[in-house]
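Structure first, then comments.
Shown here: the complex without one of its protein chains, the others still in place.
Labels A, B, C and D are assigned to the chains in the order they are written; within every chain, residues are numbered from 1.
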Amino acid sequence: MLKYILKRILSLIPVLFVVSCVIFLVVYMIPGGPATALLGMEATPDQIDALNAELGFDRPFLVQYVDWFTNVLRGDWGESYFLHQTVTSAIAEYFVPTLSLAVFAQIIALILSIPLGILAAYKRGTALDLTCVTASLLGSALPGFLLSMFLMLFFGVYLHWFPVAGYAALSEGLGEHLRYLFLPALSLGIVQAAYLTRMTRSSLLETLYKNYIQTARAKGLKEKKVVMKYALKNGAPVILTAVGQSFGSLITGTIVTETLFNIPGLGMLTLTSINRRDVFVIQGVVIFVTLLYVIVNLIVDILYGFTDPRLRPGRK
Amino acid sequence: MLIRRKSISAASEAIFREQRTLKKEKLLANPALIIGFVGFVLIVLLAVFVPIFNSTDPNAMEVTKRLQPPGDGYLFGTDEFGRDLFVRVMYGARVSLWVGGCVAIFSCVLGTIIGIYASYFKVLDQILMRICDGLIAIPGILLAIALIAALGTSSWNVILALTIVYTPSVARTVRVSALVIKEQAYVEAAKVQGFSNFRILWRMILPGVISPLTVQASFIFAQAIISEASLSFLGAGIPAPAASWGNMLESSKMVFSRAPWTMICPGAAVILCVLSLNLLGDGLRDYLDPKVKGGKKKA
Amino acid sequence: MEEKKNETLLEIKELKVSFPVHKKWLPAVDGVSLEIHPGEITGIVGESGSGKSVMSQSILRLRDHDTAVRYEGEILFEGENLLQKPLFRMRDIRGNQISVIFQDPLNSLSPVHTVGNQISEVLILHKQLSKEEAGKRSIQMLKMTGIPDPEACMKKYPFELSGGMQQRVMIAMALACEPKLLIADEPTTALDVTIQEQILHLIRDLNERLGMSVLFITHDMGVVSRICHSVKVMYLGQVVEEAQTQELFENPCHPYTQGLLACIPHLRVERGKELPVIQGSVPSLSNIPEGCHFCTRCRLADDTCRNCPPPLVEISPGHKVKCWKYADGAKEREVTAS
Amino acid sequence: MSEHLLEIKNLKKTFPLRNGGWFGKKERMCAVDNLSLTIEKGETYGLVGESGCGKSTTGRMIVGLTKADSGSILYEGKDISKMSEREFRPLRKELQMVFQNSLSALNPRLRIGEILEEILQIHGEQDKAKRRKRVLEVLEKVGLSEEHYFRFPHELSGGQVQRLGIAGALIIHPKLIVCDEPVSALDVSIQAQILNMLMNLKKELRLSLLFISHDIGVIRFISDRIGVMYLGTLVEETDTETLFANPLHPYTKTLFAAIPDPYIQGGEFQALTGEQPVRTEDFQGCAFYSRCPYAKEICKKQAPEFREVEPGHKAACHCIEK
Partner (left out) sequence: GCGGGNSDSGSGGSGDSASKNKEELHVAISANPPSLDPQSINSNIVGGIGVHVYEPLFAMNADYEPTPVLAESYEVSDDGMVYTIKLRQGVKFHNGEEMTADDVVASMNRWIEVSAKANTLIGGSVFEKVDDYTVNLKVNQASSDIIMILASPIQAAAIYPAEVVESATAEGISEYIGTGPYKVSEWKQDQYVKLEAYEDYQPSEGEASGLAGEKQAATPTIYYDVVTDASTRIAGVQSGEYDISEEIPIDNYEDLSSDNGLTLKVDRGGTLNLFLDTTEGVMANQTFRQAVLAALNCDDIMLAAYGNPDLYELNASWSDPTDTQWGTDEGSEYYNQQDTEKAKELLAEAGYNNEKVVLVTTQDYPEMYNATLVVQEELKQAGINAEVETYDFSTFMEHRSDPQQFDMFITSNSYNMLPIQLSVLDSGWAGLNAPEVTEGITAIRAASSDEEAAEAWADLQTFLYEYGAATVLGHYTGVIAMDKGVTGYDYLRFPIYWNVTASE
């Protein structure tokens, strides 16, 4: 098991290498450098060129990359031109709100979706099923920003229940922290729930008609238990994948929500860094997110093993 | 499954005929499939024919008539440039269906290929899945900007960028479903019967992953339509004045409290389209699933 | 035994179970009546597809949850009509008073739960045992079914067991609560003879000690002869013959039963020679003949057989046959003559 | 005797014993240990034994579904146990298997006709009409009708499904079929038909069968030679007549005593007592030791040799005099 985890993590190194190379190349290729953003709209091209040259962005790609890479090997991930801090500390700082948000949103999504998905599958073909499916379709067809804006207007401006935007760090108290995160988490959660509901439903539809469900019923188990223990657990791999994916996409998919709700998270950092061509930060964020993904997927893969022994890693 | 008449007896022929009517009956007994199909075809037809028969230029501006409510010569009202929203929604359908469709198809096809092979071959699994991990982390926005730099502005940028964004998640879903199916006895049996790996993958495992795939495809379709707007924002998509549902929604953001119809009309179009596609997908799945008869599943 | 026989544990009256196939309701079980007394082991044999499994599942109404199914007739368990019971009340009976061993153990055990978990669950549910007690009892049950190293087996998943072991797990699960009625749907098909014998012992033991009744469905006539008090022969949804076991083997009356017994490859059959078979195959549910269901394959069938359903004739006490052959003297004579 | 169709030598297969423990070291059990047997052309080899003794595993190794740990499986002189999937594929046509539970061995999404036709197709039959004809023939042969052509597997009863499994193996005229309890789920009338059919096919096509079954009656009826397995290894092997006339190994004797026969009443069966051990890799002594009524000291320590007790009659027991 340990070996397996180690192997997974080691196999990451070439991936990270390739990803970093690709990202660097991509950023190198795209027009504009940090100077444009540093100098503002009315800057003249000469100024921009001069600043870019000063920052070393006129050098050839390989030189820049090798430079960066050797620094990374020395543990130096570079420094942001805008944030006035190192990439590592910036990521550490921006990651916290995103993690909070993602976890909160995921919890909301799970609370909403799993029961709905189960209910829809169980009551297949009934009005209830139709309602669940339609609701989840609406959820997935609704652009995220519209949903967010609606929530903001309704709960923030109209009802004054939650702050419209902003972020309170955990150090300001859990209550405050959650109060600020609630609306963005809800809006993200609803979209994810839409997806999860459908995945739960469809995976349960596969398992609900298996023979072992009959066996469970023949034991005299309550329907609830039959579904929760047998159908759900057997359908778990698909649901788990979806949860893993949705959690993963929460980490990258927060760009819109974070910008809208003004939460200083990774999504916002990604967007602003791209807009500013803050290359080291982009690089750092992408690599960090890749790592996160791999970890999330690793956890999901290990969880597969818990739910379905046949999928246990290292079998055979 | 056409049977050559001469090779079978009269009895078989009767059975065959019965089978055909049964198929038809099953089709008709599946309202989801029919509604979805009709809805989708309707949207496609509207997208194709309204622009042909309607002479209004979707980009014609009458700025003084901006943000007119629906009615009064404008079926859906006008947008912030005084363009006819109805015509734009119809023209937008073309772009959105094209982008959504392409992205959904490409990412599902690619993701399925990756997922299925990864599930079946241990070595490939490690390689492909790690690549997916890497791909999934690259922000779509960055990709889009880079693609414009490389390819110039065209809708292919969006399609390419979004396909890259969505493929890994399809791959993972397919992979895990396939992993379960792979363990089924009939896959082993097929091996013994001499099925090539290729055939096992595509004939035996693929049908089993269709159901999560249809769900994901429709999800991606919807998301692609919406994301197209944010990438067009960067210039990666459809050149400027052309309408798409996504960019109509995006630009309604600024004015929607004043002119809600600018959001409702394209929004409803997206939702209707996704809804009918989903119904179609669900219905198709039921239709193809031999265990489902007339909406109920047989144990 | 005699006193017990007066009361019936389970009485099925004219049960008809139909499934919707292409908009028609086709009866998989077509007017079956039977009585099971406490402490009685009733065997059911018959062609596959004759509705044995459907009938047994109907008793617990297991199909109701996910299939469109229509019941006619009555199923009285201790005087209570199960078909009228609300579905959720069936839970008290299932697994506790009536339990089932399913035909297909490989698919009937959940692949993602350990054997131990699946067995002790019933005990915890119905016998209100603690987890440890249930675990102990489960191990005991597994041991009784002859599984080597039952402690280890408890922690295994079904796919790690051989087919026979899975079947024994099913059996242990069904017997765990010492039900009043056990429905055993081909419980020993995957077992070798020694284990099979052990299982039969176990069932017989429970039957004798606790008065557990058993509805024993099987193809194996040898097993029937070893364990069943009485036997019913089913063909295409109907019981065509019923008798005490001994009586049936010594004096099979229905042409189908006769055919069935003839084709067993028992140890005295000459090797290398073709086994006798019943010609033809079972008609599908959608074209069941008007008259006797067996008429399409019966070498004695005539127009009466083809057009009119035969009556159930009691030819000796407890021995009933559904065949025109025994309906009146004339026919009987004709048969013997030929 | 160089013309064995199939020759298995010292075959061994182990499985990890405990699944518990994410980090612990794993003990392994031998499902099949040091098993050797041969099957001639046209011969039916019956394999009986306690459930869980490794019969299916042996069968699966022969058709390449499970890879053997060690030992060799020579098919027509070629060692197939070490072949890659690609090398094996041409042999698939000749080596077929019928599974114990056929329903799950059938693709649930295809119609019966499609399933069978596809098998033909991958083995080179391109003509649609011919394929269909052949399928209908085979269906009939196994007692199914044209009507079933359009059915889905789950629409058939257990027996019908089993027949279909056999049809799937038969349809490409293999040389050797591993039948893993092909008839145990069938009712006797169909069982008889199938057995007759297999007998005929065997004669017609000089088909070899490895026939795994619990039903001694069936085994006796169909087999030319019988191997009795216990805990992963053969304990006795000889031709059918001899075995029934003169079973040597104590396990064989118990086995025969347990056969239920509707016409042989009584004959009180002596249930096996004692624990069945788990055959770990360092297992010593006779596997049957713990349950053997004639066990001696030596049986505990030393595994008996599988030797030819009489010409053509092998057994593994310390207690049998030559």
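Going forward, a residue touches a chain if its C-beta (ideal position, glycine included) is under 8 Å from a C-beta of that chain, and two chains touch if they have at least 3 such contacts.
All of these numbers come straight from a predicted model, not from anything done at the bench.
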Visible contact partners (per top-of-document touch definition) of the missing chain: A, B
Hidden-chain contact residue, picked from the options A:Trp68, A:Tyr167 or A:Phe288: A:Tyr167
Residue among B:Asn59, B:Gln126 or B:Asn197 that touches the chain left out of view: B:Asn59
Full-complex contact with the absent chain, from A:Val15, A:Leu147 or A:Met268: A:Met268
Contact footprint on subunit B, counting only the chain that is left out: 59-61, 63-64, 66, 80-81, 145, 148-149, 153, 232-235, 239-241, 253-255, 257-258
Interface with the undisplayed chain - residues on subunit A: 30-33, 36-48, 51, 54-55, 81-85, 90, 149, 152-153, 156-157, 160, 163-167, 259-262, 264, 268-269, 272, 274-277
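Going forward, only the chains that are shown with their structure count from here on.
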Distance from the mean Cα position of subunit D to that of subunit B, given in whole angstrom: 49
Rounded Å distance, subunit A centre to subunit B centre (Cα mean): 22
Interface hub residues of subunit B, defined as touching at least two other chains: 183, 291, 296-299
Two or more partner chains touched - positions in subunit A: 208-209, 211, 214, 308-310
Interface residues, subunit A side, partner subunit C - complex: 208-223, 229-230, 233-234, 236, 307-310
Complex contact set, residues of subunit B against subunit D: 1, 3-4, 6-9, 11-12, 15-16, 19, 184-186, 188-197, 199, 203-204, 207-208, 288-291, 298
Subunit C partner contacts - residues on subunit D that touch it in the complex: 15, 17-20, 48-52, 56, 100-101, 103-104, 143-145, 147, 156-160, 181, 184-193, 195-196, 199-200, 214-218, 220-222, 240, 244, 254-255, 258-265, 269, 271-272, 275-278
